[in-house]
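Down below is the structure, laid out as structure tokens.
Selected chains from the complex are presented in situ; the others are not included.
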Amino acid sequence: MTLAVSILPEQQLAVLNVAYRKAVARKRLRLTAGAGLFVAALIVASIGAEVNLRTLFTYFGNFVSYFDRILTLDNGQRVWTNFGEWFWGWHNWLKLLAETLLISYVGTLIGAVFAFALNFFAAENTSPGPWLRFVVRRLLEFARTVPGIVFALIFVIAFGLGPMAGVLAIAIHSTGALGKLFSEIVENADMKPVEGIRSTGASWLSCMRFAILPQVSAGYVSYALLRFEINVREASVMGFVGAGGIGQELIVAIRKFYYSDVSAILVTIIVTVFLIDITTGWVRGRLFGKEART
Amino acid sequence: MSKPPEVDAAQMRARYPDVFERPAAARLATPAMIVAAFAIFIYGLVDLDFSPSRLFNGLSQLGWISMMMIPPDPGSSLPLYLKAMGETLSIALLGTTLAALFALPVSLFAARNVVPSKLLRFPVRRLLDSIRGVDTLIWALVWINVVGLGPFAGVLAIAVSDFGAFGKLFSEAIEGADQKQVEGIRASGGSALHEIRFGLLPQVLPVIAGQVLYFIESNTRSATIIGIVGAGGIGLQLAEQIRVLEWQKVSFLILMILVAVAAIDFISGKLRFAIIGRRAVA
Amino acid sequence: MLVVEGLTCRFGAKAAVDDASFQVSPGGFVGVIGRSGAGKSTLLRTINRLATPTQGRILFDDIDVTALRGKELRQWRARSAMIFQQFNLVGRLDVLTNVLMGRLATMPAWRSLSQLWPEQDKALAMSALEQFDIASLAAQRADQLSGGQQQRVAIARALVQQPDIILADEPIASLDPRNTKIVMDALLRINKHFGITVLCNLHSLDLARSYCDRLIGMAQGRVVFDGAPAELTDHVARELYDLEAADVMGGTPVPAPEGIPALGTAAAA
Amino acid sequence: EDWKTKYPEITFAVIPAENGSGVTERYGPFVNYLSKELGIKVTLRVANDYAAVIEGQRAGNIHIGYYGPASFSRARLTGVKTDAFVIDVNADGSKGYYSVFYVLAKSPYQKVEELKGKNLGLVDPNSTSGNNMPRFKLNQMGIDPDAYFSKVIFTGSHENAVLALAQGTVDVAANWWNADDDSNLTRMLKKGMVKSADGTVMKKEDFRIIVKSDLIINSPYAYLSDLPDDMKAAIKKAFLEAAQKDPEAFKKLSDGKNKPWEPIANDDYNKTIELIKFVDNLRKKAS
């Protein structure tokens, strides 16, 4: 083997190594302390959560039992042997699904627009002022911490019964959740382009539009579509205001043990999730364009 | 001061027609998409019985409902709530951590820049989709069959359903990473593992840390799984108080959760900036 | 007139720029030279107010640049165009849009945000690109360009700002001789024709000597030399770079291959 | 006895039946009593969802469950091997309750027939008094609720149904009813929980019952069929003697409203099972 670099004499090396070690020592210490704390927290949590690995492994075979049941028709045969029987309610389910998609779409879109408008103020590296950041962050926390159902209840009283209350509740919750996630993408963005644009005398708005947005838009899309997907699934809690849709239908089937219906509705939802995920991939691909060269 | 002279726009235009006149298809694509999205939105509003008058009438009503929440008051249940908060936090912490640990390796197989083969990525992504598509209630029931009612079932149910979400989110964070740094490792003869450990992880770790902490937060908030599996938790308390419309208790509980959420948000910020570090020089 | 008074910029304990003071009269073409890590980039960044000075003042035509805020600060940045060492382009935008960024300060927000660039600005940007031979790449994404192409885009962006002063951080580092000449000539031309001040970090002393009216030498954040290129004696150059003057000032830098250079103590093996 | 070595620890699962808050406190003393009486550890689990309890019993890791009549019937119907052994007894000695339709007293409605095109508030798809019985009753009247009413809403709980009615969200609401002075409504009124949309506290006179159903049998406690016979006997005995041996604990369960438990058999729930089957059939027919 060839030697491209000659090794320094012991003494000189020792000095450099000591300097290096000193410089990283604090960081190392913080890291180990943090990791230690985390592990300790996990241990405490696993005691609190009554973790019992023995039961887990002894009865792990039961894992499939529920799936086994939902894949069985009332007559004891596997669901796929009789599609007509399995998807007997497809007409109704598709209608419910479409309704849920619409609710979720409107709710997520409103939420995403607000989150988009607010997230730059919440991100550490783009917020114009620490005060504003503090306020916006607390606002977002409030929006996502108050359970959607509480908002829905309040809105039902205020606006009357109907999907509107549910949609607004979804929108507020989505604003809070997306606002936070969006701002975190922004915080991880490369600031060099921002500097480049700021140096031309561009306003804050322009810096966001031209330097940050091209970097983060793909991230925004994937979060927004994930939220859309979550809202499709979780709209069920809005059932009592009349905005439950397919999610509520699923819960009913689960609670009434209409086994094959559970799997049929699940398949419907999963296919929807597939489509959303594939769309995400496609949109992101377009936004990222061809991979950057080096 | 003499400014540089103006350029002859007409001449430039003649020389680079395609820069000045982009084809109609390219120019109209984005606006068309926006219009379409907006049209569906409007259709949705109409279909879902939105009406501005209802909205404005209702807004005035919102005030007094909020008044019912003031002042927040835990009644005599404060110790119970604190205990529930603790329970919930431990379940959320454990479940989310488990989910993240399992999701990280799997997400690599779902990321385009790690596994270019679409054939391999496709099943992994669909698997993740399916896991997400299965309702949390179902995951709870499945685990009850294995470990019985109790917080452990909650941990497992959270772990599985968040696994699906993490797998997707992590893989997308990885896809967004800067390839230059990875190439630097690759060029030194590093294996795929090295590229991930030294080229990708340092870049995506802050994003991943943020996502994990967000999910811990979100699981702390949500009532569903932990309540279903009979592990109590703050979400169950909140759901109960909502059910019986004890608004003052509700607002107290919300305040309590808000404090926890703000604390997690604070930790999240600290942690991520410890990784992101001070901004680089240009 | 650019006046820098006692400028200091610290990162933690390290002073990247340390008590730098000098004046540049309008229309000057000043080269900043010094070893890597001397603080040249930080100096330019501080003048553009991208880095906040820890101490000291910067004045330009009676404006106290260090005190500017808000809109006035943006106007100052628009007047002082910066060319970055690492280009700082937006990789995911196309080349033309990157150049048009230099026009942002001149147009109302609605226009730029909806990307309805004025014809005139587009023409300006195209002609700047054309001037540097890269007009044909206008529609390409910036991160697909070669190093030198990116650097030229960054320079075009600075030029379309039509600034009063140009802060160029090694604008020709990645350029071949022909493009080096084109770029330096362009800087010189706008400097001489329009009286635009140019402050330019350079590593090549040959270039610094042929283009600059004046050189400022930095070492460890301090200004250690300030004078006409002709005053840059062997002695000074040696102090600046820790090298034999002949090696620094052009000429054949190394003996022929048979005499392989040895490197201090580390040259064992 | 050897069942104690085989089952050193059992799980007792409870679904917060009506007013969920404080279930843990309510059951705490009783679980202690049970544990002492049986000589083994008893773990109380309050599950928010009866599907969880049913699944848990099916898997065999919930040994005793407290069900609603409908959820018990549902468990039996889906093949869970569980046996009802005692039943709640009301203060007046009756072992059942009713489903009623409430409307606001100030509203003009006197009969269901006048409510066409209004909103109906039900409780929960698996609630006997809040869904199954009302649908059964409506069917008897020849009414298909989903077509007849403008909206049929599951409010999620009995309380929510009352509140939805009080606040005008729905025009008619189904609810459980025991006796004139013992119903979900009276309990809520006692707590001052029922407020109208403008915030005024409402009284009993503000509501009117327009339909009352047949008797619905009370909630049972059920243990796993596979438990050893002597263990089952011990459990049953402990329950039956509870009111005597530990009156404090027993009283706490229902605020002293209920009489001691009485034994019950699975067959007593056949009627509810029929009811469930009826509702299930409605579903497939509707689509």
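Labels A, B, C and D are assigned to the chains in the order they are written; within every chain, residues are numbered from 1.
By definition in this document, a residue touches a chain if its C-beta (ideal position, glycine included) is under 8 Å from a C-beta of that chain, and two chains touch if they have at least 3 such contacts.
Since the structure is predicted, the reported quantities are computational estimates derived from the model, not experimental observations.
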Quiz item: Per chain type, how many copies make up the whole complex in this structure file?
Solution: A x1, B x1, C x2, D x1
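Here, only the chains that are shown with their structure count from here on.
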Quiz item: To get from chain B to chain C along touching chains, fewest steps?
Solution: 1
Quiz prompt | Chain of greatest Cα-centre distance to chain B | solution = C
Quiz prompt | Chain pair with the most C-beta contacts | solution = A-B
Quiz prompt | Centroid distance [mean C-alpha coordinates] between chain B and chain A, Å | solution = 2
Self-check item: Centroid spacing, where centroids are CA-atom means, of chain A and chain D in whole angstrom
Solution: 37
Quiz item: Between chain A and chain C, what's the gap in Å when you average each chain's C-alpha atoms?
Solution: 43
Self-check item: Interface hub residues of chain A, defined as touching at least two other chains
Solution: 59, 62, 65-66, 157, 160, 192, 195-196, 254, 288, 292
Self-check item: Residues of chain C touching at least two other chains
Solution: 50, 84, 86, 88
Self-check item: Touching chain combinations (by label order)
Solution: A-B, A-C, A-D, B-C, B-D
Quiz prompt | chain B-facing residues of chain D, complex | solution = 11, 13, 16, 19-21, 24, 43, 45-49, 51-53, 55-56, 58-59, 61-62, 156-157, 159-160, 163, 191, 193, 199
Exercise. Give every residue of chain B touching chain A within the complex, in rising order.
Key: 37, 40-41, 43-45, 47-50, 54-55, 57-59, 61-62, 65-66, 86-87, 89-91, 93-94, 97, 113, 125-126, 128-130, 132-135, 137-138, 141-143, 145-148, 150-152, 154-156, 165, 168-169, 172-173, 175-176, 178-180, 183, 206-207, 210-211, 214, 218, 221-223, 231, 238-239, 242, 245, 250, 254, 257-258, 261-262, 265, 268-269, 272-274, 276, 279-280, 282
Quiz prompt | Residues on chain B engaged by chain D in the complex (per definition of touch) | solution = 64, 68, 80, 137, 140-141, 144-150, 223, 227-232, 236-237, 239-241, 243-246
